[in-house]
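The complex is shown incomplete by one protein chain, all other protein chains being positioned as in the whole.
Here the chain labels run A and B in written order, and each chain numbers its own residues starting at 1.
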Amino acid sequence: MDWQIIQQSLPQFAKGFQETLWLSFVGIVGAMVVGLCCSLLQYFKVPVAKQLVSVYVELFRNTPLLIQLFSLYYAFPVMGLKMSAVTCGIIGLVFLGGAYMAEGFTGGFDGVSQTQIDSGKALGMSNWQLARYIVFPQGFSLSVPSLAANIIFLIKETSIFSVIAIPELTNTALDLIGLYYRSNEYLFVLVIAYAIILIPLSLLLTWLEKRVRYGTFGN
Amino acid sequence: MEHSGISVLFQGRNFVRLLGGLWTSVWIAALALLFGLLLGALIGLARTSKNKLVRAIFRIYLEFFRIVPTVVLLFLFYYILPRQFGLNWPGSVMATIAFALWVSAEFSDIVRGALISVPKVQQESGLALGLSKWQLFIYVLLPQAFQLELPATINLATRVIKTTSLLMMISVMDLINVGQQIIEANNQSHPTAVFWIYGLIFLLYFIVDYPLSLWSKKVARRKQD
Partner (left out) sequence: MAERILEVKNLSKSYGDQQVLHDINFSLNKGEVMTMLGPSGIGKSTLLRCLNGLEDFQTGELVFEGQTIKPSAANWQQLRQKIGMVFQSYDLFPNMTVLQNITLAPIKVQKRSKQEAEAEARKLLKRVQLADYADAYPRELSGGQKQRIAIARALAMHPDLMLFDEVTASLDPEMVRSVLDLIKELSEQDHMTMIIVTHEMNFARQIADQVLFLDEGTILEQTAGKDFFTNPQTQRAKDFLASMDF
């Protein structure tokens, strides 16, 4: 391991680090929005939309991000839809993540106990009031663990952006390896960089899960 | 439409070649799962050990695989094994090892979770029958744990299959790599072939993964009843 080489590569890794961070952030926020909308359509059993959502969720959950990206980046242009690599990456991550997040939210809503819903009904609440005061607050809190797992998953998935040459962390490392033929050093920095993002984040999310759970259910 | 890209799918041996690529992907996933589940069961047991050091080591093992993206994992094996240890195995072997270790880490956590949730009474009644600790694990705990965590295990399998899409990055002749070759060969004559080839690959992955997802959901629902 040559520390000099590591040191020299740091500015480049810093750029990749930033790229990974902002792409992840945009992708995760977008995925949350898409996922929440989809799970609401399913919760309120909106006709047609509900079926479309489940087709979308199954398609994206059961295919790899890499082939989704290749389709967006290489196949869509021949059909007349040309987008930059970064746009493709974000769209891919948002819709992949959206499918996972939809499952997460829906799982939470489904997890709210029937007896809670019955007590709300017995108090004369309308469907909307049941959703607003009972199912959503409790369901959201039940879905936090799965949303948290999805967040970590999506950050790791950004590494696949390297295949369409988006200069995020993994792509940066692969470029450097190609240029200078020093794999140990660059892979070492790469792993550390992911650890710097993911270790504090997963600790934070675990803490948050406990807080939300306690705040809602008291255990 | 004689130049329509869809015809490329069925030209010559293209379709068979694609299925061959799929076979490679599925085969690697299957081997990785087989070894990974076996190793993972052992590591999962180790993680319920009374020895703090043993628990800590395997906890770190798990966290390592949780943190490192699978792409990076593949490259670690692809670059470091040959250069550091002089092992010049084909990419498919290295990918199988990398995936198997990854599976073992994830599965060890599933097994551990199941083991600690098997009621203590079950363990005690097993021991009371005179089973050794090892027999208890094999005959009582592992089957129960397996049933408890079957949905999670199937989900892990679907993830492994999806992850085989990364094999092309370390030049294994997998489904996507075969697809790319066909695309390159036909790019001049059939520019829209790329659309159909990637569409087909997308569909093939879905056809393999979706039944597994359905199965896992069904098992999970049965567990709830």
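FYI, a contact is a pair of C-beta atoms (placed from the backbone, for glycine too) under 8 Å apart; a residue touches a chain by one contact, two chains touch by 3 or more.
Because the structure is predicted, anything quoted here is derived from the model rather than measured.
For the omitted chain, the shown partners it touches in the full complex are A. The chain that is not drawn here is touched, among residues A:134, A:147, A:160 or A:190, by A:134. The chain not shown here is touched by just one of A:18, A:51 or A:126, and that residue is A:126.
Set against the missing chain, the residues A:178, A:200 or A:215 yield one that touches it, A:215.
Listed for chain A, the residues touching the missing chain in the whole complex are 113, 115-116, 118-127, 129, 133-134, 137-138, 141, 215-219.
By our rule, only the chains that are shown with their structure count from here on.
Spacing of chain A relative to chain B, judged by their CA centroids, is 20 angstrom. Chain B contributes residues 5, 63, 66-72, 75-76, 79-80, 83-84, 158, 162-166, 168-169, 176, 183, 191-192, 194-195, 197-199, 201-202, 205-206, 209-210, 213 to its touches with chain A in the complex.
Those residues of chain A lying in contact with chain B across their complex are 58-59, 61-68, 70-71, 74-76, 78-79, 152, 156-157, 159-160, 162-163, 170, 173-174, 177, 183-184, 187, 190-191, 194-195, 198-199, 202.
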